[in-house]
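Heads up, one of the protein chains got dropped from this complex, but the rest are sitting where they should.
Chain lettering (A, B and C) follows the sequence in which the chains are written, and residue indices restart at 1 in each chain.
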Amino acid sequence: MIEAGIIGGAGYTAGELIRILLRHPEVNLNFIYSTSQAEKPVSSIHQDLTGETGLIFSGEINPEADVVFLCLGHGNSVKFLNDNSFSDKTKIVDLSTDYRIAADSHSFVYGLPEFNREKISDAKFIANPGCFATAISLAILPLAANDLLKEDVHINAVTGATGAGTSLSETTHFTWRDNNYSSYKAFEHQHLEEINHSVKKLQSDFRSTLNFIPNRGNFSRGIHCTAYTHFEGSQEEAKEIYQKAYEDAAFTFVTEGEVHLKQVVNTNKCLIRLQKFGNKLLITSVLDNLLKGASGQAVQNMNLMFGFPENQGLQLKASYF
Amino acid sequence: MIEAGIIGGAGYTAGELIRILLRHPEVNLNFIYSTSQAEKPVSSIHQDLTGETGLIFSGEINPEADVVFLCLGHGNSVKFLNDNSFSDKTKIVDLSTDYRIAADSHSFVYGLPEFNREKISDAKFIANPGCFATAISLAILPLAANDLLKEDVHINAVTGATGAGTSLSETTHFTWRDNNYSSYKAFEHQHLEEINHSVKKLQSDFRSTLNFIPNRGNFSRGIHCTAYTHFEGSQEEAKEIYQKAYEDAAFTFVTEGEVHLKQVVNTNKCLIRLQKFGNKLLITSVLDNLLKGASGQAVQNMNLMFGFPENQGLQLKASYF
Amino acid sequence: MIEAGIIGGAGYTAGELIRILLRHPEVNLNFIYSTSQAEKPVSSIHQDLTGETGLIFSGEINPEADVVFLCLGHGNSVKFLNDNSFSDKTKIVDLSTDYRIAADSHSFVYGLPEFNREKISDAKFIANPGCFATAISLAILPLAANDLLKEDVHINAVTGATGAGTSLSETTHFTWRDNNYSSYKAFEHQHLEEINHSVKKLQSDFRSTLNFIPNRGNFSRGIHCTAYTHFEGSQEEAKEIYQKAYEDAAFTFVTEGEVHLKQVVNTNKCLIRLQKFGNKLLITSVLDNLLKGASGQAVQNMNLMFGFPENQGLQLKASYF
Partner (left out) sequence: MIEAGIIGGAGYTAGELIRILLRHPEVNLNFIYSTSQAEKPVSSIHQDLTGETGLIFSGEINPEADVVFLCLGHGNSVKFLNDNSFSDKTKIVDLSTDYRIAADSHSFVYGLPEFNREKISDAKFIANPGCFATAISLAILPLAANDLLKEDVHINAVTGATGAGTSLSETTHFTWRDNNYSSYKAFEHQHLEEINHSVKKLQSDFRSTLNFIPNRGNFSRGIHCTAYTHFEGSQEEAKEIYQKAYEDAAFTFVTEGEVHLKQVVNTNKCLIRLQKFGNKLLITSVLDNLLKGASGQAVQNMNLMFGFPENQGLQLKASYF
């Protein structure tokens, strides 16, 4: 049994972490630090937890926790770790972008278990990947791992409204988003940097471009991603490559037939479909942006770091219908 | 051709008024007054109007306009009319609650054409009914007009997110409202006052209670209302009463078969269904909260005041699917 | 470890049972009987289970199973049990309406744990309550249990599209239901019989009417129910009554503040809010129609029958956002 803490407890990713960790057999949720909600019951914000927990948001951290999850806005994790210190044994999982790009200035390990399981198992600090980055990386890294990304990749992905965070904005207002659709940050989404970084680690000669158009969907959760690129082999060869890449994966599966969001929403899974058209390979991936794209993957990384079964606490029931 | 002005142009009701008046053959949209948006193109806020109008939000009013619509927050119409004056010929339609209850202090006429057509035609100042008030009044006033409201009325109605106004709030955030449902202000909704007022004008001996539970639906537009009460007569007698009440109505129809929102959304119609169960009469009414429940009815009142055909500019295509 | 079977495996309630039982630590899912899907992988229909189970729909039943769940259309459970027999030890949970009304012709126990826990624990055959029946019963039975239902009860409830079953129909077509709302079967819903039956068992002098209007909401899962009736006591007295009624309940909680669907969807919970207005008590209840309103409650009943902890396998993570 380990003691876990959460920093920044009122947002979506913290909420999902709380839901998972409260039910995790190896974890005691030691504290949830929130300056804005301090002293309030956790179930007053995450109201689905009514009757399940008497936890109160805390205005103080416990520096002796075994593991701490940082659920802070981008840029704030660096600041928080400068201002606060934890015991030597404390492992940290950061859900922001702050440490995702490897650098001499920090020792965070990129927490994508499908391609980094061993390093994660030995790590003390984990940079949890972005939601789009996870969906896209799982779609294309098996090709990079085999030096097969030879030309530009064309990526289009759509995310739910939880992808935009809890703050209110025009595009998260119900009357705007209901029955609507739009794209944003075309070719310039901030996750492109970490994806390119992952690609080049696996295929150092990669010189092509990842063309990525993100979109806002009128649903709450989920990412649907299509990516296609030049591929010489057959569809069967592609499947072999991907099945080999994911044969040990706890949550990532190559599947036949159409993939869609309801197959994965409210689970930690990523489903991947492969189709060959002419000389192009189309890879479609789906996942839940808050789980495999954030908090679920964070717990998966925690499981690896502490030697728990990789799927412990993460065998979640999809709502599906 | 009359000159029309709108006060408070960035919200939902102003937006709908603009859309209707721009296409109204007898109206020139003279000015749209908005302090927050002054000098901006109207199509920068109401972006569906791209290519249709070069109008600019104005920081000044034209006191010589033939008709002025007040689209201000509740309480602000009184304040605005205290601070601004219009020419003697200027007719005013107020969409707020400020003047809906008849009082010696003002000369506004309640703008429910089905029960007030003559007074509206002669009026200079109109208090446009509330959205729930319109749906409920059209459901029960035919009974009041025949002194048939003998016992309590049990009313349950649900409104779309536009009913809550453009401001951002927890319950209008997409991730809250999507696939959700809740009730609010049970038995205490502010529209009860104007509905009771209308009932008592028609049936002065009414002493029973209107029990009204409003609900938030996860859709953008529309009100669906069920109301039931004791009724001695047969279903056929009820239909005769209602059909007589609405035989001259331009937009309110008694219909057979189920009623639902898609029959009326984006139109100025109200559809009404009557069913008898035991000694209870169930009346179901549906309308678009922004049109028959606000801006459409405001234009209907304008048409009556200026002697235009009652449905002019209001023959709107439902989206239906 | 017990062996469980499911009869009729392709629908919503069977799907939810499969999801729950696959993760239940005391249950082995022995067979899923489906004539229409026999020989197909379960994950080809319930596609969220990809990677989790190799189970195949079976064309045969195992009469030696410890527990069998009947997920058949109303009327078909009687027929099925006439045509098939199980071992003496086999316990049966029927999710249809067929055995919900106590009768000399059968020995099924009504499976509402909050009011029937002891009988359920000793039962061999369980009639699982209807979804609306559960939401409404949990809202009003504490009053009946105290002989406090003195006048008519006015009930309005809305259910998601899964309430209509998997078959395609006009009102479950996306283009009809999206952003729509309607009522149906007013005062005549088939669940009224079992609710009245439950009320009269607790308050034999009940002579008033349960007035119930069901509605179709444009969401997939969940029931939101408001019920009000005459109540002499204070709001605090009402809370005491309800809190006492549910002090041992595993999933039913009296809560402060607004209740809404996202608090309970994808969980086995029922949340209840109490408000006093004048001499009326308003009770609002919310639950997931497929879980507490069907399959979750069925497993809860199974847990009680086999002496497992009541919430085993049912500590489900809400999606909430």
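The working rule: a contact is a pair of C-beta atoms (placed from the backbone, for glycine too) under 8 Å apart; a residue touches a chain by one contact, two chains touch by 3 or more.
Owing to the predicted nature of the structure, the values given are computational and were not obtained by experimental measurement.
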Next on the checklist: For the chain left out of this view, which of B:220, B:284 or B:303 touches it?
Outcome noted: B:220
Next on the checklist: Touching residues of chain A against the unshown chain: what are they?
Outcome noted: 154, 156, 158, 160, 175-176, 179-184, 186-188, 211, 213, 215, 217-222, 224, 226, 228, 258-262, 265, 275, 277-278, 280, 282, 284, 321
Checklist entry - List the chain C residues touching the unshown chain? => result 12, 160-162, 166, 168-169, 172-179, 218-220
Checklist entry - What chain B residues would touch the chain not displayed? => result 12, 15, 19-20, 23, 44, 46-48, 50-52, 162, 178-179, 220-221, 251, 253, 255, 257, 262-267, 269, 271, 290, 315-321
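Keep in mind that, in the parts below, only the chains that are shown with their structure count from here on.
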Item to check | Chain whose Cα centroid lies nearest the overall Cα centroid | outcome: C
Checklist outcome for this item: Top of the farthest list for chain B, CA-centroid basis, is A
Checklist outcome for this item: In whole angstrom, the CA-centroid distance of chain A from chain B equals 46
Item to check | Centroid distance [mean C-alpha coordinates] between chain C and chain B, Å | outcome: 40
Next on the checklist: Can you work out the whole-Å distance between the CA centroids of chain A and chain C?
Outcome noted: 34
Checklist entry - So which bits of chain B are touching at least two other chains? => result 160, 175-176, 179, 218-220
